[in-house]
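The complex appears here without one of its protein chains, the remainder shown in place.
And then subunit A:
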């Protein structure tokens, strides 16, 4: 108690954080005093606190360090100081996942959990469950069962929650505690009842009938704990959703009745949970929705901020699915716009924006404008996101919205906020060609006075890409060159790169660009000078192909892979030159996935996409995760039989299921394409707990021309584990023969075993096999997507350097252009360029551009002209560096 008082006083005096300057090595040194006899409990507790503090600050301990600290800590069990003991439990939990031999404290903890000191018991259970493993569990099962039904609610809750955690490592054992959990559901303690329901549900959740029974019983009994009722509502919802998706929903299900009745519960928490559930259920009709929305509406004017927040957040989420119902709350929402809690205010506004009609956009935007300067960046971003949604919904409103955004751009604000605005403008430009020039103009104006280097760099890159293809490219040059005069080095470098794009794409601007680039060669910064020299000398050649490859398109390979390949190359000196073709290409990630990744990476911060050779590009690329191929290659290399395959894994397919779901054995196949070889990886999972499989392999019947080089079996496959077996094939010499169907059978030796221990009953086994679905090897498996920034110039250039084939097809089964586009992309496995995968609404013809590389490094460019006429007709033109590849592309369609 005294200690608390003193700390508080220190805080008031502005003592600051007492742990600010502590350091790992010193603290671990101090932890050695745990070994002293006699112990000083106060001192030890203080040191333990420091260790916990460090761990919670994200400090990493090595296995050795953690183990040493852990064993020192075990000696503290000799002290009977309650505070210290409880600190020890926390320490055990934190270190349990890092240190070795943590089971050493099992008996000590079991003693505490069954002992007389109530202050120990619950915490000891939690610590015990964090150190235990499956082999130890049997020894403590009896104590866990007793603890679940203990009279002390803290003990019972601790045991229940720990059981839930244990289901991850020993689901079957926890299932045996169902009677105890059942008893605990009847507890008078609200927490125990809640936790017990959690465990019961978890035990039964895979058995639909059992869950239904459980819910039916409990909805009749009226649980005492509001927490438990909330959980029951969630379980009921899940059952309802399942009923609906199975197509056997009944209009007046007792489950729904139960949820609805909870709207009249006496606890606000339960009322809210029920309303939330009803508005989110897909089956809810507008009649059923009404009472739930009125509850939320009522909450909107509650004096409790939590309730207002919960209500407006829920309304915000369903604004799109039930606009009418949410509009009914408009008046209440408008009142919340001025709520002193800004989270509530922002959610209210964005909800209104989502439900507003096109006609109300102007009024609402004015309203936001009045207060947007008062809210923090975090909420401004929410507003920006709402505007983004609005732009996509009402493309015609782009000028109002764009003006608004540019006004926001001019205001004060942090990087994240500015980046989200710029991002939104960029999205609008990309989605709506009509908005392009205005959008670019706003961005030009913005970079005139932009304090965020990374953002300026990104916008310059965009100007370089989009500017040359506008009606008046020269207008952008001035803005860009201004940057060269006024900005710091990274921005100048980006400006140089952007100007070069104009030089490469607009012949009439080339002389001017060259003059400007020549001036930049006098820059004080190395990078800027290097770039200027690089671009200037390429442009000087006036060679279309050269500038396409080295300015317009830039680097296509994955930068981390390039780095690794170069490093490898320098390690083994050789006469031959480095072959960039051996480096895997950068994976093309879909735009939205990319955006998500960026948001996750830097909390919504923008990262410059690859400018050729720029430092920012390298940083961005290395920050990105390695390609799928890299990850697989590492796994393949670890298999000794596969180690001598060519180092360059060209392409790996998505996993394909070769079994129906919920069968005895689950098999998925990944097709790895190497320049000359195909490796089929079969990931097999054994779902039978009474079988141990050995020598698991796949027998394959390959189409003519394929030659099976080797099969690598999986030696052992115990229950619930996934193992891989591989087949290495050589591709046929004739390209057309490489596309075909393999029939596959899984073969293995079965040993029956005891489900409890997993030990085989005897050494004898019997052979068995299992039919798999056919494996298809397609064209798409043999190509890698490549994204072309300027497809037009690449296509033009290819006219003279590539072989061309053309053919016309009638795709009679396709009803729309979108469908045709989607199918062609999937079928060919190539990357759409110039956003040509988006078919503008209401058009009856469309041209799709695709690009990629076939194994062996042959470029493939495809132009597909589509027209809607009783199905879709398609004129397909293929240009490839290899005539056989072009032939393959045209022949496999059809």
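FYI, a residue touches a chain if its C-beta (ideal position, glycine included) is under 8 Å from a C-beta of that chain, and two chains touch if they have at least 3 such contacts; residues count from 1.
Heads up, the rule we're going with is that contacts and distances are computed from a predicted model.
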Can you match the unshown chain of the complex to its UniProt protein name from these: "Geranylgeranyl transferase type-2 subunit beta", "tRNA-dihydrouridine synthase", "SUI1 domain-containing protein" or "ADP-ribosylation factor-like protein 6"?
"ADP-ribosylation factor-like protein 6"
Taking the entire complex into account, which one of A:48, A:61 or A:105 touches the absent chain?
A:105
Hidden partner chain, touching residue among A:83, A:136, A:269 or A:737
A:136
Residues of subunit A in contact with the chain that isn't shown?
35-38, 71, 74-75, 77-78, 101, 103-108, 110-111, 136, 139
